[in-house]
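Reviewing the structure listed below.
Of the protein chains in this complex, one is absent; all others appear in place.
Up next, chain A:
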Amino acid sequence: MKKLVTHRLFWPVAALLALIVVNTIARPQFISITVRDGQLYGALIDILRNSAPLMLVALGMTIVIATRGIDLSVGAIMAVSGAVALTIIDTSGDPGSGATVAVALLVGILVALVLGVWNGFLIAVLGIQPIIATLVLMLAGRGVALLITDGFITTVTSAPYKFIATGYVIGLPFALFISIAAIAVIALLERRTALGVLTESVGINPEASRLAGVRARGIVFGAYAASGVLAGMAGVLYSSNIMAADANAAGLYIELYAILAVVLGGTSLMGGKFTIAGTVVGVLTIQTLESTILFLGVPSAQAPVFFAAVVIVVVLVQSPRLHRFARGLIASRRSGGGGPSTPAPTPSTTTEPTKAEAVR
């Protein structure tokens, strides 16, 4: 039991399960999955389907954060890749043909790769802070997307393209398979090869890992490139879902939700240790929470208040200071009333300066 509670995925999974239980009590149909025309329908299926773009982006973000970085440009990359793909379909003579869609997909994701490589170049080669390097693309990217679509919301009709986000394969949404494939590829690469360990070592101490012979630069570079490709796929999925390229709305705030998902899953923003399973749980938690908020009748525009509350609770739970405080509390209770025998919690850093001031 103790082993279970101390497992690092315990709290994220517990939170997700709690959300699902609360939802099921509030509306029993939440948990039910019905079969219509051989396809599965239900709130849970919707959550899995709608979470696909965030899942892709959050997977990339996990790897980037593991290298002690951050990628703010994913939303802008989504906007660009969606705009490129839809513009190709829009300008082609035959928007319904599979070949056109394949070309659009390929070019859209390739452009995203180029943007990811650009981020990697700024961060790994020029040594610019990740926040600010990706901020450049975050600012400029949507401008580029607007240029591609000429400032309009490009809409197209193309059955094969629409299939990517809304199609069904053996009774399950096709988008779900994309998520699962991405999770599998990332998990295999990072956990079945040495790549994951090397990524963690770079995140914990880039200088030490470089001296130990790890190609820190290449690993950081690769992380941003991967994040770019995954964001590109997410952009294609998003544009396929609404069948329109909206340079302003595509992937708006997704970088923040992705970071939240990574943090919810238990990966520290300080870099180093990361958990892909945790991120998957984090994404599902966010999507379930969003579905819950909508069900409660809260206008979706007000949902950020709930997310803010969640972020604050999560960071407080992860806060080392709170842990120290809790440990001190438990220790004092065990020793019977909290005598001076208990190891005093580390003196808080804030009282020190005040003392020093008094002396001065």
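Convention: contacts are C-beta pairs under 8 Å (C-beta built on N, C-alpha and C of every residue); 3 or more make two chains touch, one makes a residue touch a chain; residues count from 1.
Keep this in mind: contacts and distances are computed from a predicted model.
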Hidden chain of the complex, named as in its UniProt record, picked from "(Fe-S)-binding protein", "Sugar ABC transporter permease YjfF", "Molybdopterin-dependent oxidoreductase" or "Aspartate carbamoyltransferase catalytic subunit": "Sugar ABC transporter permease YjfF"
Of A:Ile70, A:Ala104, A:Ala124 or A:Leu176, the residue in touch with the unshown chain: A:Ile70
Listed residues A:Leu147, A:Leu211, A:Leu294 or A:Ala326, member touching the removed chain: A:Leu147
Identified contact with the non-displayed chain, of A:Val35, A:Leu296 or A:Leu322: A:Leu322
Chain A, residues in touch with the chain not shown (by the definition above): 70, 122, 126-129, 131-133, 135-144, 146-147, 150-151, 247, 252, 256, 259-260, 263, 269-270, 299, 301-309, 311-312, 315-316, 319-322, 349-350, 352-354, 356-357, 359-360
